[in-house]
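Note that this complex is displayed minus one protein chain, with the remaining chains in position.
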Amino acid sequence: MRPAGPFRVVGRSVRRLDAIDKVTGRARYLTDLSVPGMLHATLLRSPHAHARIRSIDVASARATPGVHAVVSSGDFGWCDPYHGPAFRDRPLLAIEVARYEGEPVAAVLAEDPEAGARALERIEVDYEPLPAVTTLDEALAPGAPLVHSREPQAGHFADLSSLRPVPGTNVCHQFHWERGRGAAGFDDADLTVEDRYTFPRVQHYSMEPHAALAAWDAEGGLVVWASTQNPYSVRVELARMFGVPLGRIRVIVPLLGGGFGGKTYAKLEPITSALARLAGRPVRLAISAEEAFRTVRRCDARVRVRLGLRRDGRIWAAECVADFDVGAYADIGPRIVQKGIYTATGPYRIPHVALHSQAVYTNTTPGGAFRGFGVPQLAWAFESLLDDAARRLDRDPVELRRQNLLAHGEEFAPGDTPIDGKFEESLGRAAEAIRWTQAAAADRGRGVAMMMKASVAPTVSEAIVRLHADGSVTVLASTVEMGQGARTVLAQIAAEVLAVPIERVSVAGPDTAITPYDQTTSSSRSTTMMGRAVQEAAEDVRQQLLRIAAGRIDAPLAELTLHDGHVRGRGAQLAYPDLLVERFGMGGGELIGRGIVAPGRSAAPLGGSTPFWEMAVGAATVRVDEETGAVTIDEYVSVADVGQRINPQQCEGQDEGAVMQGLGHTLLEEMVYDGGQLLNPNLVDYRVPRASDLPARLRCLFVENGDGAGPFGAKGVGEGSLIPVSPAVGNALARLTGVRFRELPLTPERVWRALRARRREGPA
Amino acid sequence: MLRPFELRRPATLPELGAILGEHRDAAALYAGGSELLVLMKEGLVRPRVLIDVKRVAGLGEIAAADGTLRIGAAVTHRTVERSPVVHAHCPLVAEAARFVANVRVRSVGTVGGNLAFADPHSDLATLYLLFDARVALWSGAGGERELPLADFVRGPYETARRDDEVLTEVRLHPLPPGAAGAYLKFGVHERPTLGVAAALSLDPARRRVAAARLAVGCIGARPQRLAGLERGLVGAPVEALAAARVDAGAEGLDAITDLHGSADYKLEMAQVFVRRALRLAAARGMRQDIDARYAHTVAV
Amino acid sequence: MRLARELVIDARPEALWALLWDVPRMAACVPGCSEAQEVTAHRTYRARLAQKVGPISLSVPVTVEVTAAAPPRHLALTASGRDPVVGAEIAMELTLDCEAVATGTRLRIGAEGHVLGKLGALGHAVVQRRAEETLDEFGRRLARAIGS
Partner (left out) sequence: MPATPTPSPSSLSIRVNGRRVDLEVPTHALLLDVLRDRLDLKGAKRSCDMQVCGACTVLVDGAPVSACTYLAVEADGRDVVTVEGLGGPEALHPLQEAFVDHGAVQCGFCTSGMLLSAKALLDERAAPSEAEIVHHLRGNLCRCTGYRKIVDAILACAGGSGSAA
């Protein structure tokens, strides 16, 4: 399967294309941009979790010097003020009702941010507080106050028939899927274990908070510079809201200071564009870190898992029931609950499976995509319970997993892509690296966990590759550079196919007026999907070069090869510039190649077959300070099956970052609410991992069998290694202490309480 | 983003006193600004006048004389960390300065600012209590008054400083010769959940406690000494320190439930870290090396 | 934030009840209260509440609405207001229950409320503590006022 190597550029840790810009301060992010005549927008946010807006008095605010306009929802009669990828449930500014603390209710446009802030304080809003539901329990209680009372409207990326809200409740979507005999499979199980787990609300904390800059031209065209992971989704939203043809909207994305899913789908772009239209001037909206906490977060979840096993260790039946709290607006929540539950049962062969998940509205910051997309919540539960099952069967947890692993090529779900990697090899590597079979020191515990995740499907990526007259290359791709190094990888792919040095390849940044369609930079899909599109586009150029050369060299195409900027064959060699002169009859013109990857819909349960399976294993060695409950991660090993690393250093960087981010929600991070009030929307009180949280040993290993669906046998990386972190740590702690943890994060106090309870009850 | 203010930069205390006397609570004393400017950016504090105390003669000095180490209010944590005088007289104070917040805060943040702000999760005061710290407050009307740091800090963000007063220096009393101290702070948040300072003098045979000092902070409204336990430990064999227990009720030790944790957990952690600090101080007193590395804990 | 206090006042319930409706005397019992005035008797009142938490000064014009009154036993109020400078929103529900006992009146005070906005987020525990101190002080002043 592995394409004949060796590769020249692929598989090498070439320097990031943007590295020099980033270490010299030249890299430009959204808030580094400005345009002449630009106004600054600031948002007034609701202090209430749920309130009716009786009136908004903007007179005094409007009179503030330096203020251009003060805007509330009543000013948006000229457009469709609602947006959202699943449901169009989110207004530009709160209409009649504010549904979470921090929801924007009014906006000030000012010549400078200071004037905006002064005016913001002068807006008088008369609120009538309404009963709020701020937890899953409250939201699902019979007769609970409703976050949304109006009929849902399908969003821009979903038809309503696929969405299943439950009228009269806070449930905005439900998903069920069964395999084999579903829950009836438990009848034949010899051992049944069941437990409940919760996963906290956590914040992406991209170092760069969201921002957008919008400008309309005199002909009604719109340009938006956006810190978004998917400019084309943003474009569709804007086109629908403002009734503008797609071709008249230009979304340009500079470098992103981190994304992690928090910058998928429209966030600030709709309000910024609407404000710019009202003002007749360009508008920039750059929110603070504190406001980012009020923009999007990971969905918290509670999960019930039941596992049935046969005496011989076969996992026989599994049932997972998950409630995801999507906050006040659905965002992409309905897809998260589907995707998260879909692979809840992990990389195991289980004949009978019943899965149920639902997305639930609450009066809190909207939940959205976050690295792992619903899978971390489920893996935390399933992988924890699987260890308990192993203990009950007196089986080694690694061995029990190994016995049940799906094999390469095996079907996971009818109609979906067969397993495209080797879980066994990954598990073996992880167990070996953590010295699983050797006894741990008395004060250490070891744990493992696995995960598999589908990428988004159906899906589309298109790319253009241009070979210029001097033999240099430009890749046009709408993949967003948010730190993951995608642009470097795409350049490597083009350089590999076209046999040019990487320094000769540029990658044009996302601009919907220039770079072709790409669905999204998320779901670990860019290397695979855009990578293939770029590979195909470069291949298109290569074929053109060969055809031109064939005319000169007088050889069949099959005898021609590309080497270092030349086409070679039959002892002759022709440089690309010469071939272009040959083609165009002069020193001008360029070759353009096009690549399209669009696998389309399928009969798979989620409507499309995953382009690849993301596969990862985590293994942790932990210690605990019994007196304080503080957990230390001594060692962490992550193994990801990536088919082929295009850029090994970047793969490592992705996984090291993923593990640390995973340790964040495992040990430290949680957005704390009191009623509807978020108590810690800042880094003093919300603790993200810092350098001192690095495990003493952190190793990220890779399984490479060249069997990925992407270019050169590669496939996606980046989300997978985050997912096993919490169950690996939880399992290690359970083996060390005998206490099973079901709630995250594992703060010292939480661990201390559990250990104290164990001491009271005696040994487990 | 800050709102406009008038910046005044007096060079002497009388000048400062005059400005403060004029503006009272419309003025804010400003040194490093590491706490104040954050509140001002949030709009929670909006002084009309900012009085920069950094240029006031004497406030930036460190001096030791007559058994007292005097640290000027405008001395930065960075300066304390590097000061040979502080190292000579209160080494624990110099070492702990290395662990205040982060390197940027230490560059600009000052001892006086920290104490006067009285953030309950700021731990400088806890350590200073170990040194029987007293603070000097000066006003144009009344001149200087000195009061124990323990009385100066009244509660969260509240001190005994009057509107017309400026904190000029803190006066520390170095541990007696032969005494050994330790300071531990614990927590996973940006700021400590708990700070415990301990100092022990041992008898000549290094078997029993001759004198003990203990301070606990961050868990409650204000840091405090544990006078009862200090007395109770006198004469105790060193081995008994592992079983030392704070009688929270008798000591008036309280804890607040907040984002750092529940009150009962914090009180229990106070017990744990009092034992650990005593053990570390005793080991140092006996010139022994012990492993004092605990998770999420700074030990100096 | 939920607070509860119980105290015994050296007066009969009727006397205490009368004090509760005496605007100037009642206002004097509430720490930081000024500009108290009646808008509609037994229905709506206005006042300004000032508090200083460390460097942060708060001055909130509040509207008090009587939601239930059963003399001389039970009184329920809501108080709400906003300090535009600090950006704090205050919303409180208060209940006062008076019961005659041998030594006077047992007064049970229940308060449930929120301080919303930046202040609440920055100093939740501190705000709660201040609220408790304020409630304690209110009880003390009430006990004194009834005796004077």
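Letters A, B and C name the chains as they come in the text, with residue numbers starting at 1 for each one.
Heads up, the rule we're going with is that contacts are C-beta pairs under 8 Å (C-beta built on N, C-alpha and C of every residue); 3 or more make two chains touch, one makes a residue touch a chain.
In this text, all values refer to a predicted model and were calculated from it rather than measured experimentally.
A.B. asks: Among the chains in view, which touch the chain not shown?
C.D. replies: Even though it is not drawn, that chain still touches A, B.
A.B. asks: Looking at the whole complex, which of B:A26, B:V234 or B:I290 touches the chain that is not displayed?
C.D. replies: B:A26
A.B. asks: Pick from A:A139, A:V659 or A:A754: which residue touches the chain that isn't shown?
C.D. replies: Among A:A139, A:V659 or A:A754, only A:V659 touches the chain that is not shown.
A.B. asks: Since one chain has been left out of the picture, which residues of chain A touch it in the full complex?
C.D. replies: Within chain A, the residues touching the omitted chain are 13, 15-16, 18-29, 31-32, 118, 204-209, 255-260, 288-290, 482-485, 649-650, 652-653, 656-661, 682-684, 688-692, 694, 698.
A.B. asks: State which residues belonging to chain B touch the missing partner chain.
C.D. replies: Those residues of chain B that touch the unshown chain are 1-7, 26, 33-34, 37-38, 41, 46, 48-49, 78, 98, 101-105, 107-108, 190.
In the analysis below, only the chains that are shown with their structure count from here on.
A.B. asks: Report the chain whose mean Cα position is at the greatest distance from that of chain C.
C.D. replies: Looking at centroid distances, A is the chain farthest away.
A.B. asks: Is the number of contacting C-beta pairs greater for A-B or for A-C?
C.D. replies: Counting C-beta pairs in contact for A-B and A-C gives the edge to A-B.
A.B. asks: What is the distance in Å between the mean C-alpha positions of chain B and chain C?
C.D. replies: One centre to the other, that is 36 Å.
A.B. asks: What whole-number Å value describes the gap between the mean CA coordinates of chain A and chain B?
C.D. replies: Distance between chain centres, rounded to whole Å: 44 Å.
A.B. asks: Would you pick out the residues of chain C that each touch at least 2 other chains?
C.D. replies: Residues 85, 87, 124.
A.B. asks: Give me the residue numbers in chain A that touch at least two other chains, ranges are fine.
C.D. replies: 121, 679-680
A.B. asks: Note which residues of chain B are touching chain A in the complex, please.
C.D. replies: Residues 1, 3, 43, 186, 188-191, 259, 261-262, 265, 268-269, 272, 294-297 of chain B touch chain A in their complex.
A.B. asks: Using the touch rule from the top, collect the residues of chain C that touch chain A in their complex.
C.D. replies: Residues 1, 84-85, 87, 89, 91, 114, 116-117, 120-121, 124.
A.B. asks: Going by the contact rule at the top, pick out the chain A residues touching chain C in the complex.
C.D. replies: Touch residues, chain A against chain C: 47-48, 101, 121-122, 124, 129, 674-675, 677-682.
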